[in-house]
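Missing here: one protein chain of the complex. Every other protein chain is in place.
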Amino acid sequence: MIEIRVHGRGGQGAVVASKALAIAVASEGRYVQSFPEFGVERRGAPVYAFTRIDDKEIYVRSKIYNPDHVVVLDPTLIEAIDVTEGLHKGGWILINTTKKPGDFQEFCKDFRVATVDAYNIAIKYKLGPKASPIVNTAILGAFSKISGVVSLDVLLKGIKEIVPIKPEENAQAATEAYNSVNFKEE
Amino acid sequence: MIEIRVHGRGGQGAVVASKALAIAVASEGRYVQSFPEFGVERRGAPVYAFTRIDDKEIYVRSKIYNPDHVVVLDPTLIEAIDVTEGLHKGGWILINTTKKPGDFQEFCKDFRVATVDAYNIAIKYKLGPKASPIVNTAILGAFSKISGVVSLDVLLKGIKEIVPIKPEENAQAATEAYNSVNFKEE
Amino acid sequence: MSKGKIVYNRAKDIPLNAMSVDTMLFNKTGAWRNVRPVIDYENCICCMICWKFCPDISIYIEDDKPVIDYDYCKGCGICVEECPKKCISIEEEGR
Amino acid sequence: MSKGKIVYNRAKDIPLNAMSVDTMLFNKTGAWRNVRPVIDYENCICCMICWKFCPDISIYIEDDKPVIDYDYCKGCGICVEECPKKCISIEEEGR
Amino acid sequence: MERGKTMKLSIPEEELVLQGHLACQGCGATLCMRYALKALGQNTILDIPACCWSVIDGPFPHTSVKVPLFHTAFETAACAASGIRAGLDALGRKETNVVAWAGDGGTFDIGIQALSGAAERNDNIIYICYDNEAYMNTGIQRSSATPYGAWTTTTPVKHFKKMPKKDLVRIMAAHRIPYTATACVGYPEDFIKKVKKAKEIQGTTFLHIMSPCPPGWKSLPEETIKLAKLAVTTCYFPIYEIENGEKYTINKVIKNPKPVKEFLERQGRFRHLTEELIEKIQKNVIDSYNGLLKKAGLDLEVHVKE
Amino acid sequence: MERGKTMKLSIPEEELVLQGHLACQGCGATLCMRYALKALGQNTILDIPACCWSVIDGPFPHTSVKVPLFHTAFETAACAASGIRAGLDALGRKETNVVAWAGDGGTFDIGIQALSGAAERNDNIIYICYDNEAYMNTGIQRSSATPYGAWTTTTPVKHFKKMPKKDLVRIMAAHRIPYTATACVGYPEDFIKKVKKAKEIQGTTFLHIMSPCPPGWKSLPEETIKLAKLAVTTCYFPIYEIENGEKYTINKVIKNPKPVKEFLERQGRFRHLTEELIEKIQKNVIDSYNGLLKKAGLDLEVHVKE
Amino acid sequence: MKQVIMGNHALSFGAMISRVQVIAAYPITPQTQVVELLSELCADKRLDAEFIKVESEHSAMAACCGASAVGARTFTATSAQGLALMHEMIHWAVGGRLPVVLGNINRAMGPPWTIWTDQNDSLSQRDTGCLQFYAQSNQEVLDTVVQAFKVSEQILLPSMVILDAFALSHTSEVVDVPDQKLVDEYLPPFNPRYILDPKEPHTFGGLTGPDGYYELRYKIEEAIQDSKRLINETGKEFGELFGREYGLVEKYKLDDAEIVLIASSTIASTARVAIDELQEEGKKVGLLRVRVFRPFPSEEIRELLVNRKKVAVIDRNISFGHGGIFAQEIKSALYNCKDKPPIWGYITGIGGRDVTVEHIKEIVNDTIKSEKPEQDILWKGVKL
Partner (left out) sequence: MKQVIMGNHALSFGAMISRVQVIAAYPITPQTQVVELLSELCADKRLDAEFIKVESEHSAMAACCGASAVGARTFTATSAQGLALMHEMIHWAVGGRLPVVLGNINRAMGPPWTIWTDQNDSLSQRDTGCLQFYAQSNQEVLDTVVQAFKVSEQILLPSMVILDAFALSHTSEVVDVPDQKLVDEYLPPFNPRYILDPKEPHTFGGLTGPDGYYELRYKIEEAIQDSKRLINETGKEFGELFGREYGLVEKYKLDDAEIVLIASSTIASTARVAIDELQEEGKKVGLLRVRVFRPFPSEEIRELLVNRKKVAVIDRNISFGHGGIFAQEIKSALYNCKDKPPIWGYITGIGGRDVTVEHIKEIVNDTIKSEKPEQDILWKGVKL
């Protein structure tokens, strides 16, 4: 079983990211759960969403405390909260930022760090208002690349299914992120 | 334990009669229950009320099926319903009527019959509207006499306590009925 | 279906959902009455105002005349009061 | 009573009836912001319209001037929009 | 039963209320139903919340109406009717009239929310409130339809009702439903006409019917119709209608109102009122009637000649 | 914090709402509370049913208001307030203001019965409804305050709201309470004046406040005040007051209304409206405004210059 | 002072001598006399209380909650549909820790419309956390109102004082209305630590996450468990002052009984007569009356029932799909005990069907004759 936590801010689409990933994975016949943090979401406030993936039916229905990977939609969150809380040693932290993985030395010890400039990719494909572009699909492309949890093709299908507007642009953004993510290949 | 059933029509005060009797008896330190038929009362429709009297605390709280005595506030009820239902053999049937006990041969076999012209007594004391005088206190006077369940004095106290208007006239009516009730003394 | 009083003696005869049928006629409310309205047909102009205002549907029309149904008339006196010809009188029921 | 975040560690410390005290100040909503309003005091006429319309009570008055409290300002932009002198500008928070 | 009838009656002959029902002698509420069903006809479903009519109808397994009747919870006259309407519509039975039938308590107080909701949605139901100005079924407690000055068991003589009657008609008019009207058992022809009108209208219609109650008003059973008429002729209860919440029509204009005292003095519930209080009530009655005349665009002002 | 302040402010300085609350960016409802408490002052008890304010206030054991606040069930803003009032009166604490504070859903729909009841009894409470025209706390469902034409999650674009907004002010006026008024977060001075007026009145007072909501209206957070003002200047939401259900005063007469389109086009919830529908809305807005002018006895008829 | 009064008036006088400060209530048969008398008492100034004549029972309970939260002693009364309509607000009073006292006249639930007694209305509230006292006489009704305030205000939970429709509510009998001075001695003024007070502002009932909420619920259970002690103590203290003692349960001729009959409300009262007659016939039977159903007196019941031979429970109620509610809870309470007797669960008297001495004797005799309980529900009196 793979457990993933997505960090974002209210309005950035963390839940959609989590669900798009789930849909993509499910289309391959695997089992998934996707759920938001259970609570009140306010635009701008830190929020979480979760995805569970397994090859057999998933019965566990408690929350995710020890994710295998973490995705961070908004770099400013890193100061506000502890995005690595409970993260498995060796897990991926994928951050939407213009910085490079090496700029996150504090994470590099225990985890694998990847970065992608999803913000500018989203702007490029006109996803969301320019002031607050919707980066969730782009970053999933990057996640596909680094984690191998789901192939890009399958991911793009999932994205097209769940994203109500501009499905094509979203898919392109994901692809571009897939290709531009910064990480140390192993 | 003595159990009494009062028959009347909605609006004739069967409940008040039952309660006045109970109050009177209770004033002597005896135990009582007084309760109406459990249901919807409509003016003119046949109704019942009940009184239980005992020297010790009364625990039984079911209805009264086999009264020791029956009081009938309205003679027309005799045709409409079976006023003797469940009545103990040898119990009193006291009827408000201008007729004499002998006119109720059907009852005389198993029961003791008494009659009193409570109607005209009530009119005389201006109790209730002339078209439908309130006979309940008058007939209690008669009941006191025949049954000996409660003395006239004590009864009059009870009546004065419960009757909101014309307590004096009600007491006088009861007294007159006490003195004019028709029955075979034993 | 019979229009008389219905008495169910066993649970299994009772419909599931407290379903009633139009059988209140079993309930002869004439017994509630202590006064009796009587129409004086001499003066009656058959205006049917008494019929119109009877809350107990106890005046019916027969041969263009109002007839009181004493099985149900509760003796409210509305017909007496409303008759424009004052031709309904009230009598006491025997006691 | 302390105005910081209250954390009860045991049932017995909790009041019986879900009783709260005025301590929301612990919640620095400045972290919600992704844009930052900045007042240009050169042009500011100190009309206090920005203060009046801030839903987050994040503009206070100091020495007759409006001051933005970035600990709480959520960056809604109302002050920017309503300032009659257009002297509040918006800046992006670093990412 | 009506054999050999040739004359013309002023109201329909068909009876859909049976004899043998459990109303008190001289009950106005029963007359209301008798008239309403004459106007509605057989293709009608009634729903009735707790009120005197839950008893009048008769005990299980008996009923005294010849149309389907759904007894519903006290608060739910309007919403149960909305449900019935939706059910019928879903099943294609669109021609059946759905009538919510409730007392003043079930309408002015505990049922007003559901009524307001149905009115807002403009659900296609007819709502008829028979108003006897108190909770009668439970033994005469004040409702918000109880008029100023009245005694009830919860507004004892020493503490008689101090609040005026809630102006529900104005409230319903404020909902801008297609049709709101008042009527009175004293004037069955008018009432029946209004029910028929409501029947033709798509949307929520509301009828408010003055309905005397001898035990509750402490009046004589034989005076039910007299009182009903006095309610109108004293202007205590004007009969009028409002279309789309805007257009007022007074169906019976009272140019020379009788003194309201004639209405009040026949009722035990007002026995304790002093001359002064009666004066006050009189003034209110005439003032609001004149207000109504104005709303109806009538250039008329009435007063009581004594 | 306000050090060295010498200028005159147009609204009271005292803040009884704390920073750190959980409202969205640009929330009108929060401004409402901020202004209301400025007018009410410290000696006030609030009761709040389910609505955005149940969240804005903050999580247990924290609160962001400096007056006592009683969170109450959704249907019970008015009756809980009546209870608080009665309790205070019984204990001799008569000077404390009791304020029921509810959203439009809690007022127009599920709470209208309790409100109507309190109004009928004329209980001495101030009822403030902040109207964001939908159930926002649960994620934007239609309420009966949702205007004609609006999208909500339960009135999807294909089936946008077809019923007009319930005219609650008229309904409350029909209750003849001493004071009913509308106000708007765009005009805090006017709002505060009205709250102060309500405070002085014995009996039920009702304030209806237009309160934009960026996520619910799909509007920009920074435009909350602009929209609030446009609601008034387009005559979409006139600000006026009614005394004793009769005397209308328009506090801000709009002689040259702006086109309602200016108000609508800034909101995603109206994005699907065709020109035709906007025209229809425009006509309704102006017609009812002219109706209001008439009620207020003003000899004026306005129209939109385009 | 001794008076012959109906149960509904006993309830009203109970509220009066408890010096309630706010009443909010709505009429319903068979409770109407409660509100009527209270209206009069307020109009007469015999009772100095604010009476809010609300527009529904839901509002009644909400108003009581509001009034209680500012520190006023509050009372309401209802029955059946009215109680059901209060349901959400009974939860509210519990969660809000507001010691409102509610009189409920047990009446069967509609539909069909009915006004006669059974316990389904009050027992449908058993999971709310509201205390439940079932009275067997008008005297007990009155006495219990006073005790309920005393207990409720210490543990900050609401109480329900319950009486049978008609069999108590409309039955007049002798009731001793205690001297006000003595009552004042017994029942101190309500003076909760936290109230809605601008001088010390607090917010009550704000949004609470799993952290906090769980603990708050735990504390409710703590309080209601504690009320067991308090009910016995205050019932005893009441006995000392007024000569009538009360507890969670009442034993009647139980000491040597091999067979224990368990009943509540007026059936328990009538059952005394049945027990008398059965004992006269030489049968080793005794009666256990459950006076308090919430909190459920599990400890007392365990103590009194282990080592008995048989137990018969009479339920004038039914939880459809499981059975009689008293029987169910008694079984649950005894379950983990050793030497527990088999339990026969009878249902009777639903919807006001009369329960006579003979019926009760039949139930006991059936239990004596029967080897083991053949069914979960043993129906009595239903026309099969």
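Letters A, B, C, D, E, F and G name the chains as they come in the text, with residue numbers starting at 1 for each one.
Everything that follows uses one rule, which is that a residue touches a chain if its C-beta (ideal position, glycine included) is under 8 Å from a C-beta of that chain, and two chains touch if they have at least 3 such contacts.
As the structure is a prediction and not an experimental result, all values here were calculated from the model.
The hidden chain, counted over the whole complex, makes contact with A, C, D, E, F, G. Between the chain not shown and the residues E:19, E:113 or E:155, the one that touches is E:113. As for the chain not pictured, it touches chain C at residues 8, 10-11, 14-22. In the full complex, chain A makes contact with the omitted chain through residues 19, 22-23, 26, 31-36, 38-40, 58-63, 65.
Contact residues of chain D toward the unshown chain are 8-12, 18.
Just so we're on the same page, only the chains that are shown with their structure count from here on.
Looking at the partners of chain B and chain E together, the chains they share are C, G.
Chain centres here are C-alpha means, and the one lying farthest from chain F is B.
Of all chains, A has its CA centroid at the greatest distance from the CA centroid of chain E.
Simply put, of D-G and B-C, more C-beta pairs touch at D-G. Per-chain Cα centroids separate chain C from chain E by 23 Å. Spacing of chain A relative to chain F, judged by their CA centroids, is 40 angstrom.
With centres defined as mean CA coordinates, chain G is found 46 Å away from chain C. With touch defined as above, residues shared between interfaces to two or more other chains in chain D number as follows: 8, 14-15, 18-22, 29, 32, 74-75. Residue numbers of chain A whose C-beta contacts span two or more other chains: 40, 42-45. Every pair of chains that touch is listed here: A-D, A-F, B-C, B-E, B-G, C-E, C-G, D-F, D-G, E-F, E-G, F-G.
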